[in-house]
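A single protein chain has been omitted; all remaining protein chains appear in their positions.
We just call them A and B in the order they show up, numbering each chain from 1.
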Amino acid sequence: MITREPQIVDPPANTFAAVGRALIQAWQGAGRGLMMLLGAAAQTPFLFSRKNRADVMNQLYLVGIKSLGVVTVVGLFTGMILALQVGLELRRYGQENSIGTLVSISMLREMGPFMTGLVIAASVGSAIAAQMGTMTVGEEIAALDVMGISPLRYLMMPRLVALAIMMPLLTVYTNLLGIFGGAIVGASQLGISWEAYFDNAFRYAENKDLYVGLFKSFLFGLIIVTVACYQGFTATEGAVGVGRATRRTVITSFLLILVVGYFVTRLFYQ
Amino acid sequence: MIRFENVTKRFGTHTVLDGISYDIHHGETFVIVGRSGSGKSVSLQNMIRLLTPEEGRVWVGDDCISEAEGADVTRILARFGVLFQSAALLQWLNVEDNVCLPLRQTQHLPEDDIRARAAEKLALVGLEGVGDRMPSDISGGMRKRVGLARAIVTQPEIIVYDEPTSGLDPVISRQIDLLIDNLRQRLGVTSVVVTHDLYSALKIGSRVAMLHEGRFAVCAPPEEFVASSHPVVRDFLRAQGIADMDDVRKAFDT
Partner (left out) sequence: MKFKKQVIIESTVGLFSFAVLAALFLLTVVLNQESLFRQQRPVEIVFDNAMGLRVGDVVSARGVTVGKVKQIDLKRDGVHVMALLTTGLHLREDYIIEVQPTSVLGGRYLNIHEGNPDLPPLHPQPQVLTGTASADLIDSATQTIEDIRLALNDGILEDAKATMTHLRKIATRLGEGEGTLGQLLVDDAVYAEVKAIAANLREVSDKLVKGEGTIGKLMHDGRLYDDAQVVAANLRDVSDRLAKGEGTMGKLLGDDDQAYQDLAATLTAWREMSEAIASGEGTLGRLVADEEMYLELKGLVREGRAALDDIRETSPITTFTSIFFGVF
């Protein structure tokens, strides 16, 4: 049962108790979120079962296709801004030809997964939290539990699969658009030919850069769906609670994306 | 069928159920009434394991649902059909898919069978031909009936109604009450109803229990309930303008 009865405890005696309780609750939340992630992951073998196939497909559509517009703009402009800022600086050393390398490496390693993660956390993550939160306060989650339908399987698993698949795919898309955006700025503002730009862009970037980035975005997908579902399933107190769940989802996802992004980079590039 | 044994439920320092004990017999309609915040919904949520008591036990047949774990909970809950206060329909599924949902997700039946059973239950609650409508496009009363159709589609032994008439106008409320009574007779199920609407309670209940301060003030068949001299019951009856069973019957005659 994913629905839990409310934990009602006495107000903390003093500041230390409040801090301690907040820490314990954060720890508990992390543990429960992780258990939910594992529970939903355990349901993935039912991905193609008749019961879940349509839901999975719908979520793939929602996450992947419906986000394409905003991801396109974000990817393109991330590359353009990178190229412009770095290009103007490098021009002082007569090295503006290297922007291809800089844009492609920073997009592949960091900016692609990171920007995609932020966009999806803000759009899809908040939407999942709001939907799950509304369902929680509207007794729909409880109804599913009572009917013997696991919300982890029926609601979380399709979203988990959708984000785990679509985040890396969207990141590839963002990367390509970012590199292309850099080329536009290179050609129009810095006077670098397209050939020189792309030659530079792909000469020094490695497959490691690409795939570590994709691994990161896969992790970001798991983070977003876990945080969003956790916040949604634990929402209380009606509309206010739903709003709070949404806000916490965006904040927590952003923070975790930053921190996890750092540690993955640390792990692969020492 | 269902037995509460000294069930105590507290929220923090506030005791909602104070060592309450009662039996619900097979085939009867047990109605719990009470004022808002008296703990009648809490009592019902303990029955379907949305809450667990601090003390005491809740039995469903021979199973202790309050202490069961994992798959046992699911097995015991399969004997229940629950109509939630808000009907709890999934907003992105149409009426038919909502009714089909428990069958599709929990049972291995051919799609045609599922649809046939859903159509049958929708007909039973008086909703033929609305299968394609979305929950947001139908009225509150219709939504409750869809919720009811969904609750009975798995052919449960026990149907639990949480405030079935709240938020509905008196005419629709009476229709719902008749539907509940009708279902009990046709399906032979045990019903548990939580409501603050005494007309419904007295009309459909085999026994009516009044919750007050965590305990039952009165638990008796409707005629005895109306005749009770308990001050809380008398206040409650007076507030809803009920002097005797004739007032209830009149309400349903119109």
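The rule is short, and it goes like this: a residue touches a chain if its C-beta (ideal position, glycine included) is under 8 Å from a C-beta of that chain, and two chains touch if they have at least 3 such contacts.
Because the structure is a prediction, the values reported are computed rather than measured.
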Visible chains in contact with the missing one: A
Residue, one of A:V119, A:A205 or A:V242, that touches the chain absent here: A:A205
Full-complex contact with the absent chain, from A:A26, A:A42 or A:M57: A:M57
Options A:Y173, A:Y197, A:Y230 or A:F254, residue touching the unrepresented chain: A:Y173
Residue ranges of chain A at the interface with the undisplayed chain: 54, 57-58, 60-61, 64-65, 68, 93, 95, 98, 165, 169-170, 172-173, 175-176, 202-207, 209-210
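The criterion applied here is as follows: only the chains that are shown with their structure count from here on.
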Rounded Å distance, chain A centre to chain B centre (Cα mean): 42
Of chain B, residues touching chain A in the complex: 11-13, 48-52, 73-74, 77-78, 80, 82, 84-86, 88-90, 101-102, 104-106, 150, 154
List of chain A residues in touch with chain B within their complex: 1, 3, 5-6, 8-10, 50-51, 135, 138-140, 142-143, 145-149, 154
